[in-house]
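One chain of protein is taken out of this complex; the other chains stay put.
And then subunit A:
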Amino acid sequence: MFTRRTVLGAISAAAILGYGSSFALAQDKMYIPLISKGFQHQFWQAVKAGADKAAADLGVEVTFEGPDSETQVDRQIDMLAAALAKKPAAIGFAALDSQAALPLLQQAKDAKIPVVAFDSGVEGDIPVSTASTNNIAAAALAADKMAELIGDEGKVALVVHDQTSRTGIDRRDGFVNRMKEAHPKVEIVAIEYGEGDHLKSTEITKAILQANPDLKGMFGANEGSAIGVVNGAKELGRQLVIIGYDSGAQQKQAIRDGQMAGAITQNPVGIGYKTVEAAVKAAKGEAVEKNIDTGFYYYDKTNIDQPDIAAVLYD
């Protein structure tokens, strides 16, 4: 009889057959799950690519998971719980909310499973190492480039993804503080937050441009914000110096077309790679650096196709 039980059984059996090979390997290979803040976004896929590369180079098994959106704190906790149940050699974790994850992180520590934090990291002293971009220094570089391109004086504005996350705060402060210290004639007239949403950031940009007819430059602090700034300027037909952050097909195209002067790129592939590398070291009981700087670059039309830059950009 065609019952749901038989069908379910068949599906599960197929799933197990399909993944049986990797499962069998899991018995003798070191297993390291990475629990990320996201999954579908191209940035996270680039981190995953780096993690997979390290897994192949170092002969370990890596899985990569993250919730659908960065608000789903509880879903991330469930993923962490399932990862712990698999008795991993070490865990890579990018916390959405470090406090909420604390009971499980403590459980990992008690079970002597080393935790390597990546991207925005994990607060507290549980992680043995943190692999992340120095966002403050990276945003300061964006400020220097902006000042250079607008002639070291005039009005600029920022569209940032949010005011609560570590990356949002660091990129904003890195940019603003560098301007104040090194470029006193540049005035920051507005800092707005668009949740990294293309459309919201576009609307915000248009409002800022309407309010400031003499604005010379804008900084978009992540991929969505930067695209929003480009779109807003385009819709109003305004010419100004736009500096973005991260990459993605649209942003790369805007740089090639000259709508965007340039952008800061992190090294997401490097974040994934270094996280797995540190996790393997920690699992073997070797010493690991407390903070691993995964690096950043400024890229524009002139160097976008250079091999070292192209390697860290993603579509």
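Here is the rule we use: contacts are C-beta pairs under 8 Å (C-beta built on N, C-alpha and C of every residue); 3 or more make two chains touch, one makes a residue touch a chain; residues count from 1.
Here is the rule we go by: contacts and distances are computed from a predicted model.
Visitor: Given the choices "Cytochrome C oxidase subunit IV", "Ribose transport system permease protein", "Anti-sigma factor" or "Tripartite tricarboxylate transporter TctB family protein", state the protein name listed in UniProt for the chain not shown.
Guide: "Ribose transport system permease protein"
Visitor: Which residue among A:73, A:136 or A:304 touches the omitted chain?
Guide: From the options A:73, A:136 or A:304, the contact with the absent chain belongs to A:73.
Visitor: If you put the missing chain back, which residues of subunit A would it touch?
Guide: Residues touching the hidden chain, for subunit A, are 2-5, 7-9, 11-13, 15-16, 19, 22-23, 26, 39, 61, 63-66, 68-69, 71-74, 77-79, 81-87, 97, 99-100, 102-103, 163-164.
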